[in-house]
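The structure is given below, and queries will be raised subsequently.
== chain A ==
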Amino acid sequence: MSARDEILAKVRSALDGVEPAYAVPPAPRVPDRGDLAALFVERVEDYRAVVTRCAAPDLAGVVAQVLDGARAVVPPGLDLDLPGAVTDDGFTAYELDRFDAVVTRARVGIAETGTIVLDHAPDQGRRAISLVPDLHVCIVDAGQVVADVPDAIALLDPARPLTWISGPSATSDIELDRVEGVHGPRTLHVVLVS
Partner candidate 1 sequence: MRVALQITCVNDAMFPDTGKAVVRLLRRLGVEVDFPAAQTCCSQPMVNTGYLDEAVPVVRAYVDAFSGYDAVVTPSGSCAGSVRHQHALVARRSGDPGLVAAVADTSPRAYELSEFLVDVLGVVDVGAYFPHRVTYHPTCHSLRMLGVGDRPQQLLENVRGIELVDLPHATECCGFGGTFALKNADTSVAMGADKARHVRDTGAEVLVAGDNSCLMHIGGMLSRQRAGVRVMHLAEILAATA
Partner candidate 2 sequence: MSGTFVGMPAFPTAAREALGDTQLRRNLAHATRTIRDKRAKVVAEVEEWEELRLAGAGVKEAALRDLATHLETLEDSLTRAGATVHWARDAEEACAIVASVTKAQGADEVVKVKSMATQEIGLNEALEADGIAAWETDLAELIVQLGEDLPSHILVPAIHRNRAEIREIFRRRMGAVGRPAPDGLSDEPAALAGAAREHLREKFLRAKVAVSGANFAVADTGTLVVVESEGNGRMCLTLPEVLISVVGIEKVVATWADLDPMLRLLPRSSTGERMNPYTSTWSGVTPGDGPQEVHVVLLDNGRTRALADDVGRQALRCIRCSACLNVCPVYERVGGHAYGSVYPGPIGAILNPLLNGVTDPQTASLPYASTLCGACFEVCPVRIDIPSVLVDQRAAVVDSHRDDRIPKPEAVAMKGAAWTFSSARRLARAEQASGLAGRVLGRFSRTTLPGGQAAAGRLPGPAAGWTSARDLPAPPAESFRAWWLRTNGGTDGGQDGGGS
């Protein structure tokens, strides 16, 4: 018997006499928290990420200011005029390592947990570009912010690769003392556009 068939047979015999149908209690919803954008900002900042709020017409200027001349890579679908930024051209990991920053948009923001989710559509680019550079500038539209995790799950397409980001990379591996900045971007700068 193949390993597959043997394992499946063992699973079936282990569950012999066990009723397969099982009613899962529904997951509770969070109570209404009021102003989602404000909660989102507060929770993102709790992770020691930086948040700037701006109006749509000022976006390009604000991002340029945040970059402050850093060498930035941007995804091909980023609809923003950033002087000096280089559009991703399938760079190797080594090439990406020479950029200081990356600018992307996002798919959804989660207020309750201060999380941003990228689904790596053309305005966010492939996963590697938002990972290797040390500064990630992430543009989130206020309209993209949802209340909690279940709302995000319902919106997201699991067929796409997804990256959920909650603050800069961090570790608590040394004496459970939290340190920001290990392998992922050490600085996360969120620009919330309303």
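Inclusion criterion for the candidates: all candidates are chains of the complex that A comes from, given by their letters.
Here is the rule we go by: a residue touches a chain if its C-beta (ideal position, glycine included) is under 8 Å from a C-beta of that chain, and two chains touch if they have at least 3 such contacts; residues count from 1.
Please read all numbers here as calculations on a predicted model, not as lab measurements.
Visitor: Which candidate touches chain A in this complex: 1 or 2?
Guide: It is 2 that touches chain A.
Visitor: Over in the complex, which chain A residues touch candidate 2? Could you list them?
Guide: Touching candidate 2 from chain A are residues 2-4, 6-8, 10-15, 18-31, 43, 46-47, 90, 93-94, 97, 110, 112-115, 120, 126-128, 131-132, 148-150, 153-154, 158-177, 179, 181-185.
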